[in-house]
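A single protein chain has been omitted from the complex, and every remaining protein chain is retained in its original position.
Moving on, here comes subunit A:
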Amino acid sequence: MSSNRTHEFLALAQSLPAGPPPPTNANGKKGDSDAYQELRNFHTTAAGISRDIAGTSALLSELSNLVRQGFAQPQDQARMNQLVMHIKSQIEGLNGRLDQASNTMQKQRRKVGQQAGEEAANMMDGLKSTFAEAASDFKKVLQERTDNMKEETDFQKQVYDYNNADDDDPIPNMSSLYAPPVFGGANSNGFPALDLTSSLMSPADNTSSLPRPHGISSSYSGGDIRQRRPLEYNNSYGSQNSFGGSLYSTSQAPLTPLDIQRMEEERGLQQQLIPDQDYLQQRADAMSQVESNIVELGTIFNKLAVMVQEHREMVQRVDDNVQDANTNINMSMEVLTDTLMSLRTNRMLALRVFSVLVLFIIAFIIFFA
C-alpha cells in the first residue's frame, strides 16, 4: 500500500499559508499574536547577536595568533591595533544589544507561554555566557600583548641609549593608540591591562541586565612607553559605566619629561589661582584620613560580627553535648537506683531463699547423719 506520495506532500506544503499558522492559545487574549511576533523578532535579534559573537571570536583568534608570534613586525602591530579597535567596538555593540534583548525578553516573558519564555531565557543566558567568554579571552590576549611589548621595550632599552630612546621611538605606531581606550589600568608590571570580566563575574547581577565590562586602573608609576595614556576612573559596580563612555572620560599620569614639565607648569598656575593650596590640601588629607579610619573601623566591626557568629555555632554544640551528658547521667542514675531498690528488697528474698537452703542442708545432714 505504500506508494510514493511525495508529490502529494509537496502539493500540500505549497497549499499551506506562507507564514506560520496563527497560534491558538488557551488564553485567547488579543495581544497574543503580537507577543508571538515580538518573540519572533527577539529570536531573530538573538540570532544576529550570536552571529556577531562568532565573528568577534574569529577576529579574536586572529589577534591571539598574531600576539603569540612574539616580537611583532610593524605591519603586524598595525594589524593588531586595527583588530583590537575592531573587536572593542564590536564588543561594545554586542553588549548594548544583549542588554536590549534581555530587557525585551523580560517584558515579553509574561505575555508568552511558559515554555517559550523559558527557552528565551535559556538562550539569553547562553548568549551572555559566550559573550563573557569572548570578553575574557579578549582580556587575556591584551594582557599577553602588553607583556610582549614590555619585554620588547626592556630589550630595546638595553640596546639603545635611554636618552635616545625618546627620539628613536621604539614603538612607532603606539602613538596612534591614544584613541583606543583599551589600555586602561595597570597590572603588576605597571602596565595597563583591561579588566573586562571584573563585573561579568559579579554575582549580584544575573537576570536583570548584562553586567557591563569595564576596566580597573590604578595609578601608573613612571614608565617608558610614553605614548600610552592609561585612563583612570572609578570601578564602581553600581554606576555601570558603559564601555565606550567611561574610558574616554578622564586621562592622567603623564609619562615624558615634557609632560612632567607641563604638569608642573599647571601646578604653578594652580598655585596662582588657589593661593591656599597647601592649607586646603592639608584639610583634604585630614578628612580623607578620617574617612579611611572610619571605613577601617567598619570593616573591623564586620569581622567581629562574623567571628561572634561563628562562635554561636560552637556554643550550640557545647550546649548539645552537655545536654546529652546530663541525659546519660540521669538514665544511669535511674538504673542504679533501681538496682539499689531491687537489691534492698531482694535481700529479704535472698535471705529467705538462703534460709531455706540452710534448712535443706541441715535436713540433709540430719538425714545422712
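Going forward, contacts are C-beta pairs under 8 Å (C-beta built on N, C-alpha and C of every residue); 3 or more make two chains touch, one makes a residue touch a chain; residues count from 1.
Just so we're on the same page, contacts and distances are computed from a predicted model.
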Omitted chain, identified by the protein name its UniProt record gives, among "Origin of replication complex subunit 4", "Synaptobrevin homolog YKT6", "AP-3 complex subunit sigma-1-like isoform X1" or "GPI transamidase component PIG-S": "Synaptobrevin homolog YKT6"
Given A:103, A:122 or A:342, the one touching the chain that is not displayed: A:342
Hidden-chain contact residue, picked from the options A:51, A:68, A:317 or A:352: A:317
Contact partner of the left-out chain, one of A:5, A:68, A:283 or A:352: A:283
Contact with the hidden chain (one of A:10, A:58 or A:325): A:325
Where the unshown chain meets subunit A, residue by residue: 275-276, 278-279, 282-283, 286-287, 289-290, 293-294, 296-297, 300-301, 303-304, 307-308, 310-311, 314-315, 317-318, 321-322, 324-326, 328-329, 331-332, 335-336, 338-339, 342-343, 346, 350
